[in-house]
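All protein chains but one are shown at their positions in the complex.
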Amino acid sequence: MVYCIGHSIISPLGEGSQANFDAVQAGRTGLKIHTDRFADVEPFCASLFDTPQSFVPLCIKSVEQALVYGSLSMVRSSDTIFILSTTKGDNLDLWTSAQAIARHFCNTNPPVVVSNACTSGVCAQITAQRLLEAGMYRQAVVIGCDLQTRFIVSGFQSFKALSPEPCLPFSPDRKGLNLGEAAATIIYSQQPIANSQQPFWTLETGSIHNDANHISAPSRTGEGAYQCLTDVMDGVTPDEIALIGVHGTATPYNDAMEQTAIERAGLQNVPKNMLKPFFGHTMGAAGVLETILCMKEAERQKTQKPIHVIKMLSGFGGVNAAIRLKSEY
Amino acid sequence: MEQLIDQLKAQIIEALNFEDMSPADIDPDAKLFGEGLGLDSIDALELIMLMDREYGIKLTDPKAGKAIFQSVRTMAEYIQANRTK
Partner (left out) sequence: MLNAESYIEITPASVVRNGQPIAVSETGDRMLVELYRRYAGDYPKFFKMDTLCRLGFIAAEILLKEPTANSQQPTAIIMANRSASIKNDTDYLATISDGNYYPSPSLFVYTLPNIVTGEIAIRHHIQGETAFYILDTPEQLETIVKSQKSKTQSPEPILCGWVECSAANEFYAKLQIIWNN
């Protein structure tokens, strides 16, 4: 396992993990109908920054907000690796963007970009855990970020995947997904922060499985998602799980597939944490942003200790991923 | 109508990347989905785009597409009745 030693969220709902969590608690949403953001594109419902953002500066700000005071030396260290989760970045050269972010913090290790469609944010955390547990690095800065563009919105519209209204995950009335943009960072370390009074979270385990069914439609039996859930449940029972952060894109097939996988894994009584009605689908940022908010929600509940949460995602290419985190005092 | 069917067959072959097929290989009454040509969900979306691009027909309800996309002939009949290009 590896320790979470910092996190941050920057979204249309505000800056800071706490501010974003408070916004969700207050029922605020970033979703709005946009009619003239991009040429030719039909009106769409999405959560976008009021002022268009630049990718690299946004990621840098996200990392800065995740660092606690005095850890600039940590990010500069050769023991630290930067891992970026994004689907399209801000231009087509994703690796150069990642390098620019790392270089800003004077980190000279070549960064890693995870490009596993919408599961990237969870896969990036799994990659971080493996690199740290293998002793290759001692810290990993995991950044998830995506900004919406005409390229992405037009593509999802061609898939008829978008809902014209705010999305309704797992509802029988669901009509599709909304897009979103955000930047989120989680910093993992081999060691916990010394003398911390706060509960600390550990990333216990993660799993990635392909449905091997279709490149853009999920398996009707939720095969890959089910295998991921089974893997991350190894060693714990369903009543130890405080909540599942579902993918919950509100497309007819995705939510049905997730429900099937959750039932097959015996997790149907675990509360679902659904965040896309607040943030939209933030693509490469989703796995990181939604994991942070699962942690915050579990902390709020204070139901039992230790607390476990699961975050699951699926994406184009038939890929599914899940992680389980644990909180202890 | 026959001319439209031939044109449509050629457009379908190109849009759906049926490299090893010629228009003569497509039976205009054969099922497009399921058995027959065995098209999938992405193919259905490409056909919707083809209707817009070549014939100016915008299909907003994917479910209505089921009846229209039964076969090349049903597609041609719908295009004949609704084309704006």
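List of remarks:
Going in written order, the chains are labelled A and B, and every chain counts its residues from 1.
Keep this in mind: a residue touches a chain if its C-beta (ideal position, glycine included) is under 8 Å from a C-beta of that chain, and two chains touch if they have at least 3 such contacts.
Just so it is clear, the model here is predicted, and its values are computed rather than measured.
Looking at the complex as a whole, the chain kept out of the display touches A, B. Note on the undisplayed chain: of the listed residues B:A10, B:M49 or B:A64, the one touching it is B:M49. The missing chain, though absent from the display, is touched by one residue of A:T87, A:N107, A:N254 or A:N273; that residue is A:T87. Note that of A:T127, A:Q148 or A:S327, the residue touching the chain absent from this view is A:T127.
Counting over the whole complex, chain B has residues 16-20, 42-43, 45-46, 49, 52-53 touching the chain that is not drawn. Those residues of chain A that touch the chain absent from the view are 39-40, 87-88, 92-95, 98-99, 110, 112-117, 123, 127, 129-131, 133-134, 136, 150-151, 154-155, 157-159, 207-216, 223-224, 227, 315-319.
Throughout what follows, only the chains that are shown with their structure count from here on.
Mean C-alpha position of chain A lies 39 Å from that of chain B.
Within the complex, the chain B residues that touch chain A are 40-42, 45, 48-49, 62.
Those residues of chain A lying in contact with chain B across their complex are 158-160, 214-217.
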